[in-house]
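The complex is shown incomplete by one protein chain, all other protein chains being positioned as in the whole.
Going in written order, the chains are labelled A, B and C, and every chain counts its residues from 1.
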Amino acid sequence: MKICYYPGCTLKTKAKELDRTARLAAAALGVEMEEIENWQCCGAVYPMGTDEIATKLSAVRALDYAKHNGGKLLTLCSACHNVIKRTNEDMKSNADIAFRANNYLKLEETYAGETEVIHYLEMLKNEVGFDNIKKAVVNPLNRKIGAYYGCLLLRPSGIMAFDNPENPTIIEDFIRALGGTPVVYPFRNECCGAYVSLKNSELPKKKSEKILASAKEKGAEEVITACPLCLYNLQVNGGDILPVKYFTELLAEALGVKA
Amino acid sequence: MQDVTTGNKEFKPNIVAFCCNWCSYAGADLAGSSRLTYPANVKIIRVPCSCRVNPMFVLKAFQQGADGVILCGCHPGDCHYVTGNYYTRRRMALLFSFLNYMGIEKERTRVEWVSAAEGAKFSAVMNDFVKTVTELGENKRLTDLRVKEGK
Amino acid sequence: MTKQERIDNLLRLSGTDVKKCMKCGKCSGRCPAFNEMDIKPHQFVSLLAQGKIEILLGSDAIWNCLSCMACVERCPRGVAPAAVVEAVRDTVVRAQGKNGLKAEDIPQIVDEFIPQQLLVSAYRKYNK
Partner (left out) sequence: MQRIGVFICWCGSNIAATVDVKKVAETIKAEPGVVYSENYQYMCSENGQQLIKNAIKEHNLTAIVVGACSPRMHEATFRKAAEAAGLNPYMVEIANIREHCSWIHKDMDEATEKAVVLVRTAIAKVKLNAPLMSGESPVVKRALVIGGGIAGIQAALDIADAGFEVDIVEKNATIGGRMAQLDKTFPTLDCSACILTPKMVDCAQHEKIDILSYSEVEEVKGFVGNFNVKIRRKARYVDETKCTGCKICMEKCPSKKGLNDFNMGLNTRPAIYIPFAQAIPNVAVIDPEQCIKMKTGKCGICQKFCGVGAIDYTQKDEFIDRQYGAIVVATGFKPIALDNFNEYGYADNKDVITSLELERLMNAAGPSDGVLVRPSDGKHPKVITFIQCVGSRDTSGCGKPYCSKICCMYTAKHAMLIREKYPDTEVHVFYIDVRTPGKNYDEFYRRAAEQYGVDYIKGMVGKVYNVNGKLMVQGSNLIDNEQITIESDLVVLATAIEPEPSVRKIATLLTASIDTNNFLTESHAKLRPVESPTAGVYLAGVCQGPKDIPETVSQASACAAKVIGLLVKDKLKTNACVATPDEMMCNGCSQCANVCAYGAITYVEKEFRLGGGKTEVRRVVSVNPAVCQGCGACTVTCPSGAMDLKGFSSKQIMSEVEAICKM
C-alpha cells in the first residue's frame, strides 16, 4: 500500500525520531509512505479568523497534490493533522474560503475538499488493523503506558472526528496491540500549554506537570504522544516526572525495527 | 414601470384577501370589533385553512382584475390543522416568484400570519398592503382585457 | 472606524454567533488557562455581545488562551469562545506595533530544544 505523506517541518528537524520510526514501522507493516513534493509548513496552528486565507494555502496545496495522487493524505504530527484536516473541511463546506483559496492558487481544477486526511494512528487502525499489528509484534512492551492525546487530534470533534473527545480509546487500543498496558488518566485530553511556552513558561509548566502527575498517579511508567510540541512541553516544562516518547518509537520498538 | 394610472389619485386597487377561518378571519373580526380601520377595497374570502388556497385562485384573481392578493393564516406552528400553513408558505413562495417572473411584481402578492388575537396587526397589514399596491398602480399582467373593459 | 464597525468586524472575524450564549459558564468551567486569563472565556462572549470591546482589546488573556478548543468542544449552544479570543488577538496584532512577539526577539528565546512547531505556532498566534 502506497500513501501520500505530509511530514511537516518539525519532523525534518527536532522531531526526526518521530518521522524516522514512523517510516520504519510503516515499511515493516507493508505501508509505503510517499513524501509529497514541495510541501510547505502548514503553519502549525489553524487560523480561526474568518478572513484568513493565505495562512491556509500551504495546506490546500498539499491536499490538492494528494487528491491527484491516490486521494489520501497521511499526517503524523498532531498539529499538521489538525491544520490540514480543518482546512480541508473549510474547502468542503465554507464556500467563501473555498472560493478565495481557489482564486489564489489558480489550480487546474477547483479543489473542494476531495482528499481524505488520515492520521498515522487512523491508518494503523483502519488500513493496517490493530490485530495485524499485534501479530507483527516481536518485542511486546509489557509495561504501563499512558496515552497523551492533547487537544489537536481530538478537537473540535465535529471536524476532527478522530475519537470520542472526552473518552478516546484509539491510542489505548494501539498500546494494547503492542503488548503494553494502557493507563487511562483524566488529563490525557487536556492541553499541555502549547505555544504559550515561548512567551511564558509558567502556564505550560503547570499544565504539563498536572498531566504527567495524573498519569503517574494512575500508574503509568511512560507517556506517549504524537505531537512534537506536546513532547517538548511535557519534557522541558513537565519536570522529570515520567519519560515521554513518540508513539511511533514504541511501535518501532515492538516491531523490532527501531535499530 | 409606473403605470400612468398611478398618477391618478383616485386609483383604488382591488385587493382579494384569503383568510383562514381559525386565525386570520377571526383576527379580521377583531380588527372590526376594535374599530381599526383599513381601506374598503380589501375584500375577504373565508377559507378553512390558508392551505385551501389553490394557486389557481390567485391566478384567477389577477385574471379577473385584482391588483393585489394577500393570504393570511395562523402563525407557523399554530395552524389549526397542524401543518397547513407550512404548505401555504412553500406553495406561495414558489407561486409568487413565478408571478414576479411573469411581471406581477412580488409586492402585489403577500402571505401574512395573523392570529385571532392580532386585530391590530390585521389592520396594519391591510393598510400597508393597500398602500404598497396603490403605489404600484393598476395591474395589467394576466388580466383578461374583457374584464377591465366591462367595468 | 466607528465603534460599531469595530464590533461588527470582531463579530465577523470570530465567525461565531455570540447571541446564542445562554450564560451557563461551561466554557470557563472547562478552560485549562482560566487562572491565567484576566478576562475569562465566558466574558469574551458576553463582552462582545454587549459591544464592550475596549475591555477585550486591552486584555492580557489573549496571550494566554491556548486555543485548545475545550470551550468550543463543550459549549452546549454551539458558541466558540476560542474564536472570539482569536478574533480579538488578530485585531490587536494586526494593528501596527502591537505584535505580541517580535521577530528580533526570537534569537534570544531559541535554544537547542525548541521545536520548529513552537516557533511557527507562537509566531502565527502572536505576530502578523
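What to note about this one:
Just so we're on the same page, contacts are C-beta pairs under 8 Å (C-beta built on N, C-alpha and C of every residue); 3 or more make two chains touch, one makes a residue touch a chain.
Just so you know, these numbers come straight off a predicted model, no measurement behind them.
Although it is not drawn here, the omitted chain touches the following shown chains in the complete assembly: A, B, C.
By the touch criterion stated above, the residues of subunit A touching the omitted chain are 158, 164-167, 184, 186-187, 214, 217.
Considering the complete assembly, subunit C touches the hidden chain via residues 20, 22-31, 34-35, 40, 42-43, 70, 74-78.
Hidden from this view is one chain, which touches subunit B at 14, 16, 21, 25-26, 28-29, 31-33, 35-38, 40, 43-49, 51-57, 60-61, 64-66, 77-78, 80-84, 87, 91, 123, 147, 150.
Please note the rule applied: only the chains that are shown with their structure count from here on.
Chain contacts in this assembly follow no simple pattern; the graph is neither a line, a ring, a star nor complete. Averaged Cα coordinates give subunit A a centre that lies 24 Å from the centre of subunit C. In terms of their C-alpha centroids, the spacing between subunit B and subunit C amounts to 51 Å. Across the interface of their complex, subunit C is touched by residues 8-10, 13-15, 41, 43-45, 47-52, 55, 77, 79, 151, 154-157, 165, 190-191, 193-200, 202-203, 207, 227-229, 231-232, 235-236 of subunit A. Across the complex, subunit C meets subunit A through its residues 12-15, 32-33, 36, 63-64, 66-70, 72-73, 80, 82-83, 86-87, 90, 100-101, 109, 113-122, 124-126.
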